[in-house]
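Here the complex is missing a single protein chain, while all its other protein chains stay put.
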Amino acid sequence: MMLYLWLLVLATPLTLAFMIPFGGVVRRRAIDLMPFAAIPALIMALPREQTAVEVADWLLLGSSFGVDQTSQIFLLLTATLWTVAGFYARYYHADDADIHRFAFFFLLTMTGNLGLIVAMDIVTFYASFALMTFSAYGLVVHTRSAKALRAGKVYIVMAVIGEGFLLTGMFMAAYSAGSTQAEFIREGILDSQRSNLIIGCLLAGFGIKAGAIPLHVWLPLAHPVAPTAASAVLSGAMIKAGLLGWITFLPIGEAAMPGWGTLLVVISLIAAFSGVLIGLTQDDPKTLLAYSSISQMGFIATVVAVGLAEPRAWGVAAIGCALYALHHGLIKGALFLGVGVAHETGNDRNRQRLVLIGLTVVAIALAGAPLTTGALAKSALKEGVYIGPEGWSVWLDWLLPVAAIGTTVLMGRFIWLIWRHELGHVEHGQYRGMMIPWIILVGLAFPIVWLAPVWFQVDVSPAVAFEPGNLWTSTWPVLIGAAILGVIWWQIARTPREIAPIRIPAGDVLIPLEWALARIRPPEPDEVVPRPPDPVAALSASWYGLFAEAQQGSRTSRLEGWFLRWDVAGLLFLTIGMVLILFMLWR
Amino acid sequence: MSLAGIWVILIPLICGLAAFAVGGRSARVIGLIGAGLTFLLSGLLVLHVWQSGVWIYQLGGWDVPLGISLRADGLSAFLIGMTGAVGLGISLYAVRYFEDEDEALTPDPSPDPSAPLRTGAGRGGTEVWLPGTSYWPLWMLLWASLNVLFLSNDIFNLYVGLELLTLASVALIILQREQAAIVAGLRYLLAAFLGSMAYLLGVALIYADAGVLDLGLLADAELTGTATQVAGGLMAVGLLLKAALFPLHFWLPAAHSSAPAPVSAALSALVVKGAFYLLIRLWFEVFESAGTVSVEQMIGALGAVAIVVGSFQAIRQARLKLMIAYSTVAQVGYLFIMIPLAGSFGDPEASWRFEAWTGGLYHALSHGFAKASMFLAAGVLLSALGHDRVWHLAGSASRFPVIYLSFGIAGMSLMGLPPSAGFVGKWLMLRSAVESGQWWWVVILLVGGLLTAGYVAIVLSQAIQHDVEEHTEPHPVPKLMTVMVFALAAMSLLLGLRAAEPLELLEIGAPFQTLMSMVED
Amino acid sequence: MDWGFWLPQIMLFSSLIPALVIFLLRDEQFWLRTSLNLGGSAVKLVLAGIMAWGVLAEGRTYEASLPFLHNQELVLRVEPLSLMLVGLSSVLWFITTIYAIGYLENSPNRTRFFGFFSLCVTATIGIALAGNLITFLIFYEMLSVVTYPLVVHRGTPAALAAGRTYLLYTLGGGVLLLLGIIWLQVLAGPVSFEPGGTIDFLLDDHRTELTVIFGLLIAGLGVKAAIVPLHRWLPEAMIAPAPVSALLHAVAVVKAGAYGIVRVVYDVYGLELSNQLNVLLPLALFAGFTIIYGSVRALGEFDLKRRLAYSTVSQVSYIALGTALLGPAATVGATVHLIHQGIMKITLFFCAGVFAEARHIHDIREMSGVGRSMPLTMSAFTLGAFGMIGVPPLAGFVSKWYLGIGSLESNAPWVIVILVASSVMNAAYFLPIVYKGWFGEPHEEIDVVEAERFQVAEAPWSLLGPALATAGISLLAGLLAAWAYSPLSLAEIVANQRMISP
Partner (left out) sequence: MSEFLIYALVAAALFAICLHGIITRRHILRKILALNMMGSAVFLLLITIAERNQVDGVADPVPHAMVLTGIVVAVSATAFALALARRYHAQTGHTELHDEDGST
């Protein structure tokens, strides 16, 4: 019974997606129902008790479905965000002639995203992951602008490389495990002789999706160019797929892997800081948000790294990860959707004010100000860090708040950009339709994040956010960030000028790489490539040539003509006769 | 039933004489009846040998060595059966073929401008020469002499059969009185007589050594004397000339290609086998003790060269019939590779000798059907299109699908591709070569198949080629002719699907009695 | 009536008889020919179903022995491995027949085409059912011959030149195979296909010979399986009409080679012997190189069918590779790829044919925007392409998965590098096509009125339907891989037979 419910979760968006190609009324109905596609998933995310894993022994290589505590939180996030984005997109694309195409890819991507959360075996996970990855391409290039196509190209190349890493890792893991079930996979990785190789492959493969540096290059290109609703799910929900992959399949919490932990923590901290720094140089608020996502994923990855290095910490850290993911997903979704709403305000002051207030609230939450979702998420994260390896907490205790300062400044710049450049920028005349889902998301984000730990009875209670230490650590970075913003504000107010003179193009390290690739790659040939000679074909051609030549001119070769002469033949007769007789006699 | 062996000689002879005596259109009817009866009798004889083993008949009741005996063992029955089947096919084809020819000639004796090859026709003023009338007596004579050859158990009697065969063949070649045919016929006649003389001298020498002529007695005598050895060389070279083994093939291409199609078919499919049959009969019975490895290897080497040269020449021919004639030169080479394989190389008790023997004969069988079909196909094309120039066959595949299909099937058999009778022959010969370690023959047998594919495929691809020119409507071809072309080709295929029984037939009275029990598969 | 004896023969005759009758028809006799074709393929389909039921559900084997040479029989046997190829060819013959009827409508020489087409299927079925080496050889060579008229069907000089190359390659391969078989039979007597092999007893005395014979057999089969450097005929043969290319690549010719390799390794030499002779590593290396080389060449081709052809070169070697790895999972991967590759590649060729027929598109660079006017065709193509890349849940992934696991089982991790590299390169040469089709801007030159360019204008259903059907099957084969009657389950039975028996 449960199995069919899980399948229903996937079948709903999938069915709607495949109604679209039929056109006509069927297509219109499917588009109308698009926002409700994730509702079954949302319902399945609500029960407090997790049911046993269900196996569909006829599907793929034997699929199993179910959720554990961590993935249920991911499911909650994903279903919520897709639902909101679905409503939003319904209006955002109301005048779009290609809405059916958007809806098709949107629903397929949704199927994949939900599938990978409810999958409990690596094949189903990978299948869903692939579905999500390849369908999202359609979302990225939806506008068909040159920018979108370039982003799409980078996206798909990176995605294919990621698939390659995953496939390699999966083969080895599944072989060692002798099973495809997630729990056995984790053990299998530890048992394998090549466990380091497997971990490396999986880290890299999922890292591409999670935007881990230096595999993030596609992210700042692809997330902003997608239609806003798609950006929201890309940055809010799909980016978490990579994280979930790590959590589900890496043997975190089962053995200490200090080497990998150290590597990941370094990478994550670089991401956390560089995401902020590069983000600050961006002019496009959506690109800025994409870099912010890289930075935020760096925060979460830090805790994953802690888990890798210190198994004891993982029990708590995993919850921290999940809660942070929930927080970041909802908030980032709200920020992205807010950009779109800001565009729709027109010159209506009230609307503009509402949008700015809403965006500021979520921006502060992202910065982690006290009483916000960010504060809770950060406190939950820290719970894990504290139990982490010897000596790490000292550094992380300082570095994470410093990064939070950066986030505060970054959000300040974001609000600034919206305020100065984006309000009423484009107009579809769908303000209301887009604003309502957005407001609901903003409104729901807080209670969801605060209530989730209580509802799911996780080991981390919301109360941690109110512990004095945590209260203070969530306050001072925001205050310092606000102070910096104040100084900048004051500076600009005095002498209006460009505050960030450096512009790092989106995609940062990709740019030199692209340049180098363009140099080494030979130009695409216009005509057929010369083929190496084929001896057999040459032989058959020359044989045919023999025939063709004979047909044009001479009939019988001179040698053969000689054989046909009577005297020659007579002489040969004589010779052969003599030789035969001689041979007969000579034995 | 036990007298089928006699009647299989007498019936064609009687019918031939009757057809000659009656003449005119009725000759055809008599000939056809003769062909049908001979076919049935051949079948009966095969059945008889199959059921009761070797059949021996003392002519006039005189015992050997005084009397002359007829003997049919598996080998004879095998070849008589083949002759019967191919002969019937050719006869049915010939009915319509010569009817067509004669009709074309009767109303207007002046040469048909569209058929320049027929320049000799209609000479002699009012008297019109109708090849169809003369065809039947001669064809019956040819058939009878073939059967004589296969059944005689006496080396001198075999000489007579051989000469009869030559006379009938040459007469058939010049049937249409065309200049090319007369030249070719004359050359053939002289060459064949030369061969016969060498053979006859051999007979004299053997008689000098053994004092008997009966094959069975000669085999028992295990002759090794000098006279026998010289006789072996002489008979071999004479028969090689008659079988047109390279480089003694000079007479064959012209003779086989300038004859009317049913005659070409009979010559290439059957007559060449007559000389071959005689050679292996002698070689493995009379000269078993006197034969040497070097002679056998030399004959095999000539066969190998024949395969290569024949195939290369075949592809260079502008006319289809000449191409097929050269193909016969090449295929004859295959037959003679059997001699070193089944001969005295290596262990005399080895089972591969019997395998090679059956393989070579099976190849002869497949070649008989396939080559007959090919020549008859060429005849159809020649009479429909008015020419048989390979280069100008483009596009004719869509107009004569069955003809080319048959040509392709026959070609498959010649190449030795499964499933065809040719494959069975090649398989057995290859096995024998591998087993005996004579790798050089393996190479030539395999390469030969590819070379054969070379010219067969070119004819077919030429025919399939998209038609670029506008062609005049082809002369209509009687259906029966097409059917016979196909039937013969189909036989060469079917015999490859079920070879167990024919192969078993070959075992009856075979010269390798001691080896047969050792053959494993 | 002894069904075990007659069923395999009826299976053969169900396409042989239509072939022979069709040869007697005229081009204009459309209905008679079509009903013969469809009737024959339907009968074959039903028989394949009966056989599958008998073999899988009731554990029966059907066997027919016909006398052939002295002690040598022709054996037709239905067991799980043969069932795989039988099933594949029955299903795909049926579908391809429909496609071919639509494709060749009003073109000349239809009688010849359909006649040889049915013969081609007969030969394939014969290869599938062959129970010993000589039976296999017979049908294998028959296949070479009967596909030739199909390759040169168009009769253009280019087609004829391609046909000559094809013939020389396949006949040359046949010669090597023949020699190998004869040599082996001289040493071992009649060799029949038994899981585990039957010639172990020769190891002590004939080690070198066995190795050389293995080389001969594999080289002979490798020509049809298009293993580098014997692959060159395959891209050339692309000159043939689309249904021929489709059937040639998916079912008949290349599969015959690959299936032969599976048979030789598992059922003639057997696990033990192959291992002890150390012949499998070279085979695996050749196959691995072919996979990479084919992909690299495919990247350089811009003619759609040629690119697909090189893709086939690459993909078919998966089967040889899996066979050479010789582990249980690799065996499953190799054998299931027999089916999966067939279904996916035939989809791609169907689509390529539709593009060529309906839009005169032969070059990849002309494909821009074709997805807008032919969304269904392009969808089928996309499914095929993704399957080839190995994206789950399509069939290609399942084979790749088992091959990957198998390579580790057999302690050959380098194979994983090849598999992944091949996947990435598959993506590199298929995704641009998919991209162009769906997202590219339609070409100006296309001779369609401006207004019609975005109009949906699919090819007729007789062309489209088969493509969609095979695309659907390739999706289902992957999606329901674990189902008890999926190709995968069949492959597992095949592998079990070969792993357990001594």
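Letters A, B and C mark the chains in the order given here, with residues in each chain numbered from 1 onward.
We take it that a contact is a pair of C-beta atoms (placed from the backbone, for glycine too) under 8 Å apart; a residue touches a chain by one contact, two chains touch by 3 or more.
Everything numeric in this text was worked out from a predicted model, so none of it was measured.
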_Interface partners of the hidden chain - shown chains only, full complex considered_ = A, B
*asked:* With the missing chain put back, one of B:174, B:244, B:320 or B:341 would touch it. Which one?
replied: B:174
*Among the options B:200, B:429 or B:491, which residue touches the chain absent from this view?*
B:200
_Can you say which of B:34, B:216 or B:253 touches the chain missing from this structure?_
B:253
*Of the residues listed, B:19, B:189, B:356 or B:390, which one is in contact with the missing chain?*
B:189
*For subunit B, which residues lie in contact with the unshown chain of the complex?*
120, 156, 159-160, 163, 166-167, 170-171, 174, 177, 179, 182-187, 189-190, 193-194, 197, 200-201, 203-205, 207-208, 211, 213, 250-251, 253-254, 257, 317, 319, 322
*If you put the missing chain back, which residues of subunit A would it touch?*
555-556, 561, 564-567, 570-571, 573-574
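Note that in this section only the chains that are shown with their structure count from here on.
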*Using mean C-alpha positions as chain centres, tell me how far subunit A is from subunit B in Å, no decimals.*
77
_Centroid distance [mean C-alpha coordinates] between subunit C and subunit A, Å_ = 36
*Please list all residues of subunit C that touch 2 or more other chains.*
164, 167-168, 172
*asked:* At least two partner chains per residue is the criterion; list those residues in subunit A.
replied: 543-544
_Complex interface listing, subunit C residues touching subunit A_ = 161, 164-165, 167-169, 172, 232-233, 236, 300-303, 375-376, 379, 386, 390-393, 397-398, 400-401, 404-405, 407-409, 413, 416-417, 419-421, 423-424, 427-428, 431, 435, 439, 478-484, 488
_subunit B residues touching subunit A - in the complex, by the definition given at the top_ = 187, 191, 194, 198, 226, 229-230, 232-234, 236-237, 240-241, 247-251, 253-254, 290-292, 294-295, 298-299, 302, 309, 312-313, 315-318, 322, 390-391, 454-455, 458
*Sites on subunit A touched by subunit C in the complex*: 21, 56-63, 123, 126-127, 130-131, 134, 141, 144, 149, 152, 156, 160-161, 163-164, 167-168, 170-172, 174-176, 194, 525, 528-529, 534, 536-537, 539-541, 543-544
